[in-house]
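Of the protein chains in this complex, one is absent; all others appear in place.
Chain naming follows the written order as A and B, and within any one chain the residues start at number 1.
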Amino acid sequence: MKGKFRNHMKKVFAVAAASMLTLGSFAAIACGDGRDSDPKKLTFWFWGSPAEINVYNQLIQQYQDEHPDVTIAPIHFESNVYMDKFVAERNKPDVFFMPDTDFLTWADAGVMLNLNDYVTEEELNLLWPEAVNEYYYNPETKTLGKSEGAHFYGFPKDLGPVCLTYNKTLLEQQIARNNLDRDEVYDLLSADKAMTWTQFRTLLKDLTKDQDKSSPAQIYGIPYYEMDIAMYSNGADYFKNNAETHGIDDRFIEAVAFNIQLATVDKVMPSADMSGGTDAYTKFFNSRTIFTWMGPWDNADFWTQVKFGYDVIPAPRGDHDDTQSVSMIGSMCYGVSAAMAAKNPAKAKTAIDFAKWLSMSETCQKKSMELGQQVPNLLSMAQDFISSTWEVEPAHRSLFVDIIDGNSNSVGIYSSEAEDKISGKTRSLYYTYDSTWKDNLMSYIDDRNLWRETSYEKIKSALEAYKNDLQADLNEMNERWKG
Amino acid sequence: MSPLSKALTPAQKARKAKRITSNILVWILALFVVFLTVFPYFWMVLTSFKDRLEAMAIEFRVFPEVFHFDSYYALGDQDPSFARAMLNTVIIEIAVIPIGTFVTALAAFAFAKMRLPHKTFWLLFLMSGMMVPYAALMLPQYRVFSQIGWVGTPLPLIIPGLFGNISMMFFFIQYMKSIPSALIEAGRVDGASWMRIFVQIMLPSIFPAIAAQVVFWFLGIWNDYFAPSIYLSGSSWVTLQALLALINDNMQRMPDYPLVMAGSVISSIPIIIIYIVCQKYFVQSLAASGMKE
Partner (left out) sequence: MNAIAKKTKKHDIHKSERRTAQLFIALPVIGFCVFTLLTLIAVFAFSLMDYNVYREEFAWLGFKNFSDLFTNSIYSTAFFRAIGNTMFLLLGIPVGMIVGLALAALLQSRAIKKCNKFFQVLFYLPAVTSAVAINLVFRYIFNPEYGLINNLFNTHIAWFKDPWLLKIAVIIKNTWAGMGGNMILCLAAMLAIPSSYYEAADIDGASSSRKFFTITLPLITPTLFYMLITGIIGGLQSYADAQVFAAGENGAQTIVYFIWVYGIKQGKQGLASAASLVLAIFIMIVTLVQFKLSNKWVYED
């Protein structure tokens, strides 16, 4: 019996050995993928649509052809897994995408290499000053933006200004159906001058007068409203003084109430109950909404899939005299790993050269522009983007440039007068260390059922009651950030 | 009802009528369930033949206007290709399941039918592994796997599985408890070793459970996309579901439903086949295992 036992133990060991063998052989494959200390071999993390991935693959090929000694391993993920992986990965990639919303956190953490010594003023002058300024951070004073002692942490990838776009065919149809004065409507839809909120609400109400407001199949004025844009265009913000104090004041409350009342009072936007249904894109493509928001990247899909004409107008501004149309700008930069640079300066040089090339190469910018992905990063190409010889929609795409350049007017193509200037500002999350404050604020608005509220007074009192909570969130965040 | 009696008594007639009505009800119910299970699947298949804009249409339309096969062709153009992703998934399945199942069943046998000191402790010890949410383990585990160079390879999805599947083990234990201990006693009296009893008596008797659980595990790996997305995305080892998630995500601004659906249709076919094959097994083996006595 003992013999038999041994016999069977042999089998167990055989199984164990087999698993070890499998393990070993896979480990062997794995080792090939290990970190490379070769200064000419880079890893590059990014994400994008298939068209963008394709562009990057071509660009990398071109870069390798121009620099035969350099090898780049491009790795792309789902956009929603990207930051999760970035958090989890201890060996950060050599060159990587860093969205504006997460920039502060990682620049502050020392994960991104300080590029001050690797880039000249001249080189940076080739790019939008707004984009360059965005990626300066001073870890000592904990302040964003270019200032004495600030470090430059990322080469801008692009600036993505968001504006309103409308379906030309549907607009004409609704003008006719509601017997509106065509010229009056088109006066409002100027690319140079923003409507006020009242004008905008009235216009949307007029355009959708014929609609059955209880039917889910109705045509809406707008599918949703960007809260950041409502804030900025009413001279409000979520917080003040470098995110030290909360910004809940009358302007803030007006912005939130405007957003809510578009649905509850004017009924030109889907109600809370209908939200989470068909997304803005689907509604726009199916001609179920006259207006929606678009960024330059949306052109890629609009050019190929949309069956109607479209054009852009600036975001409406609050009703006060001192407000201006301030839109939201999304952006991203190419970062370089600081840990890698500390270990391997030669490799850091290769990585910086590559990142710089991606940010500043004309080929790269031209390809992205022609694909309908972005407004070129290079100032010198701004004219190409708005040039009328480039026959693509939207006709008034210079508005994208206005939003980017509204404050500094660095390319001299800025088209509107100073008093009703059109400009843009980075998304609110760019300015804060984490997003708990915003998650909690939005949850509060949800929990209090404010999306169903019609009364301004009730919205006001609910938000005012939240002041302490928002301040507590900001305090907690600043404690983590500024110590 | 003796076969000899030809004329039916009124009571028998009534019973027969009742049976016919209940048969009809069963059929209606079964067909209703079929409708429930088939409709979403059917929808998926039909959507895969639609054109991209048509799939986004707001009007309710079941059938595509024209049947497009473009999405199926487009699956080949993905990076990595759909075929490669399928091969990756199959490799993981084959690497994990046979060894993992054996190890699991062996441990279950020890728990269900053998004298094991501190049995309850060990069982709960192992089961406590199931109780820790993966989200909690993900970060430290990812870091370790990344340090030893496993990220971007299928190893994080394979190696832990080789040490057994605790939920499956628990199932086997429950199942083995219903196997008469007399069979094992008989084996012991004959002087068979425990390993032999396990291989020759226990394994055949729990075959239906193995078949069911293998189908489950196979399906679990096949349809898992969370861990594969985390560990494999960006590498050539991307699995089917991770690839579908990638396709779905890439199109977030302008969804390509037909492409995702075409991928899902293709990815479901192997599982349907596996299921049909295993179904035969676990029905047949029951008759053969002698458990019906």
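Note that contacts are C-beta pairs under 8 Å (C-beta built on N, C-alpha and C of every residue); 3 or more make two chains touch, one makes a residue touch a chain.
Keep in mind that this is a model prediction, so the values were computed, not measured.
Of the candidate positions A:L42, A:V111, A:L203 or A:V312, contact with the hidden chain is made by A:V111.
When the full complex is taken into account, the listed residue touching the unshown chain is B:P160, out of B:P64, B:P160 or B:P204. The missing chain lies against chain A, touching residues 5, 9, 12, 16, 83-84, 87-88, 105-106, 108-111, 214, 216-217, 270, 272-278, 434-436, 439-440, 443, 446-447, 451, 469, 472-473, 476, 480.
Counting the whole complex, the residues of chain B in touch with the unshown chain are 22-24, 26-27, 29-30, 33-34, 36-38, 40-41, 43-44, 58-60, 103-104, 106-107, 109-111, 114-117, 122, 124-141, 144, 160, 162-164, 166-167, 169-171, 174-175, 177-181, 193-195, 198, 208-209, 211-212, 215-216, 219, 223, 225-226, 240-241, 244-245, 248, 257, 260-261, 263-264, 267-268, 271-272, 275-276, 279, 282-283, 286, 291-293.
Keep this in mind: only the chains that are shown with their structure count from here on.
If each chain is reduced to the centroid of its CA atoms, chain A and chain B end up 39 Å from each other. Chain B makes touch with chain A in their complex at residues 52-53, 56-58, 78-79, 95, 99, 102-103, 106, 138-139, 142-143, 146-155, 158-159, 162, 191-196, 229-230, 233-235, 245-246, 249-255.
Within the complex formed with chain B, the residues of chain A that make contact are 1, 4-5, 7-9, 11-12, 15, 18-19, 22-23, 26-27, 29-31, 33-35, 45, 48-50, 53, 75-81, 84-85, 87-91, 217, 278, 281-283, 285-286, 288, 297-298, 301, 305, 307.
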